[in-house]
Every structure is written in C-alpha cells, then in structure tokens.
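Okay, structure first, notes after.
Only one protein chain is missing from this complex, and each of the others stays in its spot.
Right after this comes subunit A.
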Amino acid sequence: MESCNCIEPQWPADELLMKYQYISDFFIALAYFSIPLELIYFVKKSAVFPYRWVLVQFGAFIVLCGATHLINLWTFSMHSRTVAVVMTTAKVLTAVVSCATALMLVHIIPDLLSVKTRELFLKNKAAELDREMGLIRTQEETGRHVRMLTHEIRSTLDRHTILKTTLIELGRTLALEECALWMPTRTGLELQLSYTLRQQNPVGYTVPIQLPVINQVFSSNRALKISPNCPVARLRPLQGKYMAGEVVAVRVPLLHLSNFQINDWPELSTKRYALMVLMLPSDSARQWHVHQLELVEVVADQVAVALSHAAILEESMRARDLLMEQNIALDLARREAETAIRARNDFLAVMNHEMRTPMHAIIALSSLLQETELTPEQRLMVETILKSSNLLATLINDVLDLSRLEDGSLQLELVTFNLHAVFSEVLNLIKPIASVKKLMITLNLAPDLPEYAVGDEKRLMQTLLNVVGNAVKFSKEGCVSITAFVAKSESLRDSRAPDFFPVPSENHFYLRVQVKDSGIGINSQDIPKLFTKFAQNQALSTRNSGSGLGLAICKRFVNLMEGHIWIESEGLGKGCTATFIVKLGIPEQSNESKLSFGPKMSGHGPTNFPGLKVLVMDDNGISRSVTKGLLVHLGCDVMTVSSSEECLRVVSQEHKVVFMDVCMPGIDGFDVAVHIHEKFTRRHERPLIVALTGNGDKVNKENCMRVGMDGVILKPVSLEKMRSVLLDLLEHRVLFEAM
C-alpha cells in the first residue's frame, strides 16, 4: 500500500464530500429537468421561434444530461450491474446528443446572432422614420401656416390690409420680435419704411437703395440672413441685454401690370422690389430654421402676387372712374353740340325765311318798277337796285346752301330728268351775257350720252351754270366750249384726283363735262385755292362780283354726286379748262313714261310733255310748221289742220289741247271754239282751247274769253313761253295771261 506511487491510494468515501456531491447532482438533475420544461413553456408561449426541432434536440440533450446526473446518484454507493448499464447507456446517449447539439449550434448561433443585428437595424430604421415623420409634420405645419397666411392675405384686395396682415401673421407664426416692410420710393433711389409690426405709425425712415446688403438680398430670391446692425434692421433701440436676435431679409417683387403676358409667365425681371425684414426675439438664442426660411420665401411670393392683384384692381377701378368721367364729359359735349346745331339750324331756318322775304319783295317790286314809265336816270337806278338785290339774293342762297352742305344735311333729290335739256337750258341762260361779250359758245354732246338720267337735276344745273358762268365771266373774248360725254373707266381714274375711285356699275354712268375757255387763265399756285370758301383771286375780286363761294359749293355738290371736279390752266392769259365728273343713274325704260305732267309741275327747268296729244289749227303754213316744231320739241304728239272744218272733223277726246290761230281771215276761230264746246259737253272730255293771235289788245282777249277759250297766247311764241303755257294750262286748266 505504501509502495504504489502512480495513483492515489484508494481512500474510503468521505461522508461529507459524498453528501455534497449527492446534493449537487440532485440539484443539477433538477435543474436539467426543469430547463427543458421552461423552454417548452416559453416556446409554446411565443409563436415565432423558428428552430423547434433544435429545441427538441436541446431538450433531449438536457434531459439526458439530467438523467445521467440522476443516475449518478446511484453510483455513489455500491451498485449493481444494471445500474451501471443504464448509466452507460445514458451517458452514451447523452454523448451522442450533445455532440449532435454542439454540431448543430455551430450552424445556429450565427443565425441567432444575425437576428440580433437585424433587430438593431430595424431599430435604427424606426428611429430614422421617426425623424422623418417629425420633419414631414413640421413641413406640413409650415404649409398650413403658409396657407393660412395666404388665405389671410388674399382675402382682401386692399393693399394696406394685405401688408399689415402679412406682418401680423408672420409675426405670430414665427414668433418674431419685429417685422418690417421697406418699399421703394417714387424715385426708386431709396427704400422707405412703410409698415412695421410692433410700431403703430412708422416714421418715414429711408435708406438708400444701393447698399451692398440690400443689393445682395435683391439679387437672390432666397431669404438671406443679414446682420442685425445693418440700417434696415436697426429699427428700434436694442431691447435685449445681450444679443440681438437673428435677422432675415427677403425681397418682395413688385410686379407691374405689364409683366403679365398671357403666354409667358414673367421671369422675375422686374426692377422694383420691396424688402421684408424679420427679426427673431433678442436674447432667445433661437436660430432660423430652413423650413422657416422657406416659409418666409413663399410668403414673400404670395405677397407679391396679392399686391399685384390689388394694384390691378386699383388700376382698373381708376380706369373705370376715369372712363365714367370721360363719358359724362363726352355726353355733355355731345348734348351741347347738338344744342348748338339745333340752335344754328333754327337760326338758319329763321334767317332763311326772314332774309328771303324782304329780298323777294325788293326784287319783285324792282322788276315791276322796271316795267313802268321811268326816266333814263330812274331806269338806271332801278336796274342797279335790281342787280344788287339779285346779287344779294344769290349770296344769301349760296351761304345758306353752303352751311347746309357743310353739316351734311343736304341731300340730293334724285329724279329722272332730261340731260340734254339741262345743257340747253344752261346755254339759254348764258347766251345773253355771252353775246354781249361777243363770246362764242359751242356745245358738244357725245352721241352716246343718254337723253335721260337719274340725279339731282337742279344741282347739276347749278354746278354747270356756275362753271360755264365762270368761264364766261373770266373771258373777255374768244370762245367757250362745253363738251359732255360718258366717261369710260380708263379715263375715270385721273392722276389729278388720286383719291377718286369711280366704281362703274350696271345702273350708273359717269358724266364727264369739260368747259374750256380762252380767258385770263389762272396761276398754277392759285389753283388749289379755287375751291376753298371765300378765297378769290386778288386781281379779279375787285372787278367781279360774287362771294367766292360758287366753286366751293360746286365742289360739294360734285362730291355729293360721287364725282370730282378740277381746274387746269396753263398759266395767266392762256385760258383754263374746268372738268367735272359726276355719277348719274340710268333710268329704267319704264321710268321714261313716268315723266308725266303731274308731279313735274313744280319744277321750273327743262320739262317735257311726252305724248301729249295736241291739235294745231293754222292756215299759214309757216306758222303751222313753227308751232308744230315748238310743240314737237316739247315732246308733244302734234296733229295739224289748216281749216276749221278739218279741225272740227278731227278733234276728239284724245286731244288735250287745241291751239288755234284766231287771226285767220274768213275762218272764224271763235266759231270753232263754240263748236268744240258744243261737241264736248263734259268738261273733262273737252280739250283745252288756246288762241294764238298776233293781236294783243284787250278786246281780242275778251272775245276769246267769251267764246270759252281757256287761254290766249300772243304770237310769236318762244319755246319758253310755250312751255310755261302748257305747264300752267295743264296744272290749272286755265290760262289767263300769256303775253
């Protein structure tokens, strides 16, 4: 026993040690058995544990370990072989399971560890999301603030309210100490303090606009931090003890109306800006956050828009007020003008009547006076009176006509008339003067000139008479030639009349009349003055009477007839040519028969009696021819007879007038008249009877009247006389005097 060195001597089992081992093994077994139970319990509780079978494995391992330790309890004392076998089996099993578990854990633990990392990652992510949520919330709040601010700003169109509200709301939202708005002055060189938040009535501080800090702010559309010491920020004495709050300034563009174009939204190329300055409370150590700066920028833009709206509205209100004022003024002016025109027209109407009545009296009585017995001196005086009063009458007419022409109240009277007759009438009127002056007048009417035309006959004649009269007036000798033809379109356009655009049409033609004289001519520089009112050639105005209105009136008439009139002259002493073109209508064929004797009675111009059936009784062949010629010229349908028997045989209801020569010896015209009366008992069936006689004394006349003649004409009969006789006869059905 003492000799064995390799192993310790077998010592008898110590009672104490054995006891402690026994107890520890027991507890270990207990623990080992309870751990799987706990695991199962908790795994059952949790739903997500992925590795169940690992748990089973682990459980098995622990149970077996526990079993091993439990079986160990029996190995402390003497034990049988069965226990040893069981113990060995348990140990073997435990070994297997534990090895398996160990191997398994090698795979599983990294997984479990990564779960942990994932968890950490998720936590970080959650934290990030939280942060972002916070940010979004702040932004949303900012947006809400802006919307509210905008709403406040845009709910009014009054500029002051807009600005005041902006400052108040900004002040409230951002908890500012002071907020101010600087507007550019009219000159644009300075910024003036216009609105502040805290101060009620800002005193008009101004700062020059060219400060570097201001330029800096104006050149950027962001809100920039500026120093609290710069002039725009030093609004009031420092409130806080230590440090002034941070100041931010932003530009507010003042958009001008013209910046708003429909298709282009304007770049901010406006020159004018206002400056908004915002100050955080001093001593607060607050900082401007980015989202607050963004809020300020947005607000500034909104303010700009609101201001422009307000400006536009102001502008349009102003424009509307201006327009209303102008409307009222215009209305007043128009009414005044109308009153003036009415007053003038009334005046003219009165003067027309008032002036003409005495003129009539003077002219009529002077004419009558002329017919009486007068000494040569008296005759001269009366003639002078007559001439002067005729002149005056013409003057009055001219002036009245011209004033009516000027205000456009003159309208052409369109009638169908005999164009050829107009020319011959004018000729008749001008012949006496021309023959006195020994001037030759030629009339050339083109063969294609229509005989009848539609237009204002009276005024055409007036124009023609004026032009021809001027030609005669200003010619001392030589000849005056009048040509009239239908103007073709090429000849209508004249370089001398650049704004005359004739438009030939179906129912109209252009009459071109040219009057050429060999008189004193006109200087080329005087030509433009010819048609102006009251302007007369100096050299002539003394010698010639007239108001200088004639050509002016002619021009107006010609213009009314859609034509043109002009005068050419090669110079003094070389005569001149007056030309006018007027537009006349072409009468329809059926209209020609409308030239009845009815409505034409009032006119005294070339009148005709187309188709008027008359009977001429005269035994003298020549007289008969001449009378027939006269009547045919007037358009009548003439039948001639040379004896009373023939007359009585032929006369019928169709004949409207019977002209009979009562100086026929042997054949009594008076008898014929009596017979005619007997033949036609009813008045309207009977033709009118007119006596032609060379004997003008009263007895003869009375005899004619006694036998029931309707009129007496003294031979020789002129065309005019015949015409007026027929006119009178047919109008009045009786003619007392035609001598």
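The criterion applied here is as follows: a residue touches a chain if its C-beta (ideal position, glycine included) is under 8 Å from a C-beta of that chain, and two chains touch if they have at least 3 such contacts; residues count from 1.
The rule is short, and it goes like this: contacts and distances are computed from a predicted model.
Novice: Which of "Sorting nexin 1-like", "SEC31 homolog B, COPII coat complex component", "EF-hand domain-containing protein" or "Histidine-containing phosphotransfer protein" is the UniProt protein name of the chain not shown?
Specialist: "Histidine-containing phosphotransfer protein"
Novice: Kindly state which of the options A:Pro358, A:Gly611 or A:Gly629 is in contact with the chain not pictured.
Specialist: A:Gly629
Novice: Give the residue, chosen from A:Val247, A:Leu439 or A:Ala484, that touches the chain omitted from the document.
Specialist: Answering carefully, the residue with contact to the hidden chain is A:Leu439.
Novice: Would you mind spotting which of A:Lys19, A:Lys225 or A:Lys431 touches the chain that isn't drawn?
Specialist: A:Lys431
Novice: What subunit A residues would touch the chain not displayed?
Specialist: Counting only subunit A, the missing chain is touched by 420, 424, 427-428, 431, 434-435, 438-444, 479, 619-623, 625-626, 629-630, 632-633, 661, 663, 665-666, 694, 715-719.
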